[in-house]
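Left out: one protein chain. Kept in place: all the others.
Showing chain A:
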Amino acid sequence: MTLAISDLKVSVGGREILRGVDLDLRAGRVHGLAGESGSGKTMTGLAVLGLLPHGARASGRILLGERDLLTLPAKDLNAVRGGEVAMVFQDPATSLHPMLSVGRQLTEHMRHHLGLDKKQARARAVDLLGQVRIPGPEAAIDRYPHQFSGGMRQRIAIAIALACSPKVLIADEPTTALDVTVQAGILRLLRGLCDDLGLAVLLVTHDLGVMSAVADEVSVMKDGLVVETGPRGTVLRDPSHPYTRALLDSLPGETP
């Protein structure tokens, strides 16, 4: 077990957003988290990184190995965040800094977490860009986010997340802002990286098609609770919870 979330409760301003979430992430497996907006999917991801909104109160346990991320001192959490646990956000147009070159954004945290010098960090950055299949990584490293297409930007965001060899990757709707053809490429990349690097991936998405393509285990959330968890095939083909069935039935596809 790489990351174990148990009985996670989060309330913001007296309102309970998460009401006891249990999730287990394993190395080399993609765990999908589905549900409609407002069900607490994103909040679960943010809680793992200690990025909850100001004034939020969290209880429960988030175990990364032996350590509980919820009770970790700020300094230790800083070492985990971006190092052992990394995140990819929904919209690469806003998650990348528009005024810093790709190289700068790729090397900054590497130098901090891994203690590399400029030259080593740059070499690793070029490797990473190659790994996420950016054409011409040597030249790409000195360019700026606006010079890339949406799909390429999301690949760069993934490279940034992978830079410090994390154990856990949280991907929050990583393909929602992209076209289907580009989405296919990003999903293949994520699946490949998960298999090759032994990452534990938490894939937050509302798209059950995406879920079916890459996730090994699927959890369905509703109103701050996980209502169903199980292997992909079982949850999507033979859901036991009425809400999962309703989600599947609301999909377009079968002619009415």
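Everything below uses one rule, namely that a residue touches a chain if its C-beta (ideal position, glycine included) is under 8 Å from a C-beta of that chain, and two chains touch if they have at least 3 such contacts; residues count from 1.
Here, contacts and distances are computed from a predicted model.
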Listed names "Dipeptide ABC transporter ATP-binding protein", "Two-component system, OmpR family, KDP operon response regulator KdpE", "NADH-quinone oxidoreductase subunit K" or "Heavy-metal-associated domain-containing protein", matching UniProt entry of the absent chain: "Dipeptide ABC transporter ATP-binding protein"
Among A:79, A:100, A:139 or A:251, residue touching the chain not depicted: A:251
Of A:62, A:200, A:213 or A:226, the one touching the omitted chain in the full complex: A:213
Sole residue of A:57, A:146 or A:237 that reaches the chain not shown, by the stated touch rule: A:237
Candidate in contact with the missing chain, chosen from A:57, A:97, A:146 or A:188: A:188
Contact footprint on chain A, counting only the chain that is left out: 36-37, 149-152, 179-185, 187-188, 191, 206-214, 216, 232-237, 247-248, 250-253, 255-256
